[in-house]
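Remarks on the structure that follows.
Of the protein chains in this complex, one is absent; all others appear in place.
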Amino acid sequence: MLKKISIYQIAYKNLLRKKTRTLLTILGIGLSAWVLTSLFGFNKGYESALNKDIDNMGFQVLLTAKGCPYEAATLMLKGGTGLRYMPEAVFKDILKNKEVEKITPMLMQAVFDPNKGESGGITAYLGIDPATYPQMKAFLKFKQGGWFKDPLAHEAVLGYEAAELETREVGDKMLIPEKNIEYKVVGILARSGTQDDGTIFTPIQTLQKDFKQEGKVTAVGIKVYKSANTTELENKLYELPDVQVVSMAQVKTTIMSLVSTAKVMVFSIALIAILIAMLGVVNTILMSVFERFQEIGIIKSMGAMPWDVFRMIWTETVILCTLGGISGIAFSFALSKITDLLIRRLLPYTPTGSLVIVNGSLALTTLGIVIVIGLLSGIYPSWKAARVRPLESIRSEGD
Amino acid sequence: MLVAKNLTKIYKRGAEEILAVDDVSLTIQKGEFVSFIGPSGSGKTTLINILGCLDNATSGSLSIGGRDIFSAGHCLSESQLTRIRRVVFGYIFQKFYLVPTLNVMENVLLPFAFFQKAEAQADPMEILKFLGLDKRIKHRPSELSGGEMQRVAIARALINKPEILLADEPTGNLDSKRSEEIGGVLKTLNQKEGLTVLLVTHNPALARIAQRTIALKDGKIEA
Partner (left out) sequence: MKKSAALALLIALSLLPLFAAVGCDLNDPDRDVKRLFPESTGYKTMYVSVARQGGEALLKKIEARLGDPFKGLYETIDVPYTMYQIFKGTELIGYIHGVNQKGLYGGIQVFLALNLDGTIRAFYFQKLTNQSAQLLRDPAFGKQFVGLNLLDFDQYDVAARAAKAGSKIAAIRNPAPSAEGDFQAALRGAKKNLILCDVFFFGGRNVK
């Protein structure tokens, strides 16, 4: 037997008065909450995916030939190599430093493959030293076969997706377009979720010979002792002529700073979206208060203090925002894959791996923010309702 | 128990000043049933609003049960008026003012959400039975007749055991049969429960059920 009725019950039943209006308001908040959660998730996901990509490079410092990097990248993208090279003699200079644990040379070469995609594309090959590179990337697992042993063999190891694309298996042959040179596939890597998945690895000496780049490398990966001071090493390496030092930590900082500019912009948009949704809440509750003026007046006449009325209306706002927040968070969990896809389309560089990570603590944070903003936006309508005088609202009785 | 002395109410309508209640003094004993009649504009509603602590007087004094409510034109704040109202008064109006999203039982219990007197009835079923509403407790206002709705409003007004029941045109929206029913209820409440009832009406037949009738004209009590 119902003995008492709570302000909470009165509040949520009030919201059921105009179901469509309530639903639309909740939807508006839900959409903002979805955007906010996805943004937080992206914030988390991008950085961790980037870290993973960088960690998976296996070395802390990369040395490349000096030259205009943008030009190099553009030439690579449009065709031909266009990369600058370093002589192998640079190895001696690098190894002189006590911080260096080991080094591994790399040579990147590219050809135009008319068969690739709709109107042809670049196929890139990475020449590596089988004696040193696999050790630095010990975490690379094989789906089939293994690394080539002979540094002069015409053999190749394919990343998972590179192999799938050309239906290659261990034992199959591969042809380098333009050069028409055959390589034998000896290994196919397991999916790693990094750019290695699309890479074709060959012995560096073989690649140097076939592409007539003997004695030249495009990069040297440097593994630094754990206890060593990487910054000091980098400064020393800068002294070497015609080389550029790329620190993986710097790469990460560069990309993160680029991304953070984009993030600031997107966060601003998300904030505007939330403010608009909140205005919707204020509007809905205010309209509902105006519609119930007389009723509120009567409630005052039966003993409700201004604070009671304030609490009642405020509770309606909180209910709307909580429901909106929860539905928005549910959207973001359900649609995180689609959000990932959308972001990948929009950003120029995206690391492999999940870009959007939505978890429990993130969900709670977003819900908290939505509820707080809801509480703030409920203040004005609640105050307006609290100020209602019974007499004003029933004055229409006449006389 | 209710003593009003020299009550005056002036309110502004644009540039005009309206003297709604003009120097009214009266005394209402505990357990009395008093009706106020008069034509439109006579000030009966304004007077009852002041007596019922829904409004302040411009000047004059009011005391209820020996407690000074206001005097020498001293205005009470809305919160102060609320505190008095919830202890002393129960109200019913022409428009019922039930909450459409709550059922009968929830509407009746509504005052308890904000304030419950120590001596208030914990079980509202007695009141509901008395008013013939015990079989309708799960119904919403939209499913009730006008007479039933007013009875729900009465039950709600009584739940906190008020000292005085203030009824402002309670039958204004009802036909003559239902009006008679409501009149009967008010009379029973007064006679059986000893409830002080102040009734405002322009229906002379309804006014006659009261023990005493005060007629008002132009803000003054007619002799």
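Here the chain labels run A and B in written order, and each chain numbers its own residues starting at 1.
In this text, a residue touches a chain if its C-beta (ideal position, glycine included) is under 8 Å from a C-beta of that chain, and two chains touch if they have at least 3 such contacts.
In this text, all values refer to a predicted model and were calculated from it rather than measured experimentally.
Of the chains on view, those touched by the hidden chain across the whole complex are A. Interface note for the absent chain: among A:Asn14, A:Thr104 or A:Thr199, the touching residue is A:Thr199. Although one chain is not drawn, the whole complex shows that of A:Ile103, A:Met174, A:Val224 or A:Leu320 it is A:Met174 that touches it.
The hidden chain makes contact, of the residues A:Leu27, A:Val246 or A:Met305, with A:Val246.
Although one chain is not displayed, its contacts with chain A can still be listed: residues 62, 64, 69-70, 72-73, 76-77, 83, 108, 110, 113, 115, 117-119, 121-124, 159, 161-162, 164-168, 173-175, 177, 180, 182, 195, 197-200, 219, 244-247, 250-251, 253-255, 258, 349, 352.
Quick note on the criterion: only the chains that are shown with their structure count from here on.
Computed centre separation for the pair chain A/chain B is 66 angstrom, with centres defined by C-alpha atoms.
Every residue of chain B that touches chain A in the complex is listed here, in rising order: 20, 40-46, 49, 54-55, 78-79, 82-83, 85-86, 89-91, 93-95, 97, 99-102, 105-106, 109-116, 122-123, 125, 156-157, 160, 168-169. On the side of chain A, the complex with chain B involves touching residues 1-7, 9-10, 13-14, 16-17, 294-295, 298-306, 308, 389-391, 394, 397-399.
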